[in-house]
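The next block holds one structure in the form of structure tokens; read it before the comments.
Only one protein chain is missing from this complex, and each of the others stays in its spot.
Labels run A and B following the written order; every chain starts at residue 1.
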Amino acid sequence: MTRIPTPVMQATAVPAEAPFDISPGAPTMAAGSLLYLDNVSVSFDGFRAINKLSMIIKPGEMRAIIGPNGAGKTTMMDIITGKTRPDEGDVIYQGKVDLTKHDEAAIANMGIGRKFQKPTVFESHSVYDNLLLALKQDRRVFPMLFRLPSKDEQTRIDELLALTRLGDLRETVAGSLSHGQKQWLEIGMLLAQDPQLLLIDEPAAGMTDAETEETAKLLKDIAQTHSVVVVEHDMDFIRSLGVRVTVLHEGSVLAEGSLDQVSANQRVVEVYLGR
Amino acid sequence: MTTSLSTSRGFLFGAMTGRATVITLGLILGAAVLVPVLNALPDGSPFKVPTYTVSLFGKYLCYALLALAVDLVWGYCGILSLGHGAFFALGGYAMGMYLMRQIGDRGVYGHPVLPDFMVFLNWKELPWYWYGFDNFAFAMLMVALVPGILAFAFGWFAFRSRVTGVYLSIITQAMTYALLLAFFRNDMGFGGNNGLTDFRDLLGFDLRSDGVRRGLFIASALALALGYIACRFVTTSRLGKVLIAVRDAESRSRFMGYRVEHYKVFVFTLSAVLAGIAGALYVPQVGIINPGEFAPINSIEIVIWVALGGRGYLFGAIFGALAVNIAKSYFTVAFPEIWLFFLGALFVLTTLFLPKGCAGLLSILKFPGLGTGMGFARKKEAGND
């Protein structure tokens, strides 16, 4: 983890690092963690989607989240990325930023990137433009109006095109890509943002076995330099990642540990894996 | 390394490339020269364009600029405004106030300061918001500022609260409806029902003279050309790409770190200013501005110009506005009964069979180099999907 420079208050500026929300130096459990969720709850119309959820992601860690439908996986991501405000609980980023006080754009600019379950790319833009927009940059309105692509940006985009194997398709309109290509483009866009933490929702969904394998490899590469949280149903995929697993059930953590450990957990077998 | 888009070719130059842009600008500027020249021909010449026609087409050019403004927000950012007529009318009223002050003491009541309608309503002095409108520069500033500030304030509240889609359309309609009701009131000090009319001079020149009419036509054409270049510049810039990104996947843009509301406010305000300028050029050419311009139906009509021409294609908006209004001028004289049937059918048929408008049709038919619109322009087969 890089050292943290002076915080920049403008969330829309190239933010690099997040502002302090909790007084620095205050003794907190969150210290030293990248992402710290404590006792988080949220309800929709009386339905408790997240129920006293606590979890810690360490810097550089890759974590897989599994759980049955309605366990609160997506809602948890919504909370971390600022889409949903929790009714109670703390969500602390980098040991100092209270994410519940920021919106999606600010959180994204602090270095948290998110990939959706359904691949979401800008369909009427070319692959190139998709990556160009995703690049880490000053995202304020007027700078965006006047900035031209720089050499560095060109190079970075070429790297990403190579990494995601979309080099031949750079001028292709994203809407006409295949499902797998869109997944990869989205991962490429995520990398272009250069986030510290990547939240990835079901990256293997709808992929062929070969694509799934490739994706796992790509994620492991990414995990070398980033912290990653992956939500996935595909047990083989998770096994190939070989990382610590958290099982969510009814909005809270049911079990945590290696895949073998949680697979052996009786409760996990009952609610999720099935006998 | 080859780069992808015109953005790499320089700021303004980039905005002016592309076949459609060159043709459009050429046509506008050609008209700006040709029509006044033809008007200046001696009477009896077979090519003489009557002054009436010059003003009529000047009016169409103002509508085209208005359509451009709507296309900028709707076609590129997905904001369907049903209230752009309000910005147009506010620009028109600002110009109208200047023209009223130009009348001076030549009104029916001969009051040196107060416009006739205020004398008629027994007003004793000019309301404060009329101050400064005797100054052309100030009035022109207001032409841009008043719609701009309203759009900024409205957009600030609406977009920050993430009012989108039809909800936004409905409240923009409510906005123009509220203004319609307000401007109908005599107490507002804008001439109530009758609005502002009986103008005489513009910058000291007689509004009814052929020269001023030609001048206004040229000004409208230039405004349209500049507006087109400005829109083109915005839409081909990196910001323009963000706008399209917001249009197609708003929440994705947010999670990427774009402050969507700022972009929307920016483009909405810019669009309102363009609409205001269109209104300001429109008023001296038609000789009146009244609250009817705020009517919700007017704003919706603009949308159909854009829809027919092709939203997401700037030149499409311009030609849509010209085509519908020329048709309107013809039908309302020749077959007044038919016009609304025609317009209604236009709405239905365009949305059913021409979702991308005529420009979209052209680009589907593989005409190359047509703008950056709805993703059809450069679409090519890829992958094995």
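One rule holds in what follows: contacts are C-beta pairs under 8 Å (C-beta built on N, C-alpha and C of every residue); 3 or more make two chains touch, one makes a residue touch a chain.
By definition in this document, contacts and distances are computed from a predicted model.
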item	value
Undisplayed chain, where the name is taken from the UniProt record, one of "NADH-quinone oxidoreductase subunit D domain-containing protein", "Protein-export membrane protein SecF", "Urea ABC transporter permease subunit UrtB" or "Ferrous iron transport protein A"	"Urea ABC transporter permease subunit UrtB"
Contacting the left-out chain in the complete assembly, out of B:244, B:346 or B:359	B:346
Residue, one of B:39, B:102 or B:173, that touches the chain absent here	B:173
Positions on chain B contacted by the hidden chain, ascending	80, 154, 157-158, 160-167, 169-171, 173-175, 177-178, 181-182, 184-185, 296-297, 300, 303-304, 307, 337, 339-341, 343-348, 350-352, 355
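The definition used in the following text is that only the chains that are shown with their structure count from here on.
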item	value
Residues of chain B defined as touching chain A within the complex	1, 3-5, 7-8, 11, 234, 237-239, 241-242, 244-245, 248-249, 251-260, 262-263, 266, 373-375, 378-385
In the complex with chain B, residue positions of chain A that touch it	11-12, 81, 83, 103-105, 108-109, 113-114, 116, 120-126, 128-129, 132-134, 139-141, 144-149, 154, 158, 169-173, 175-179, 181, 189, 193
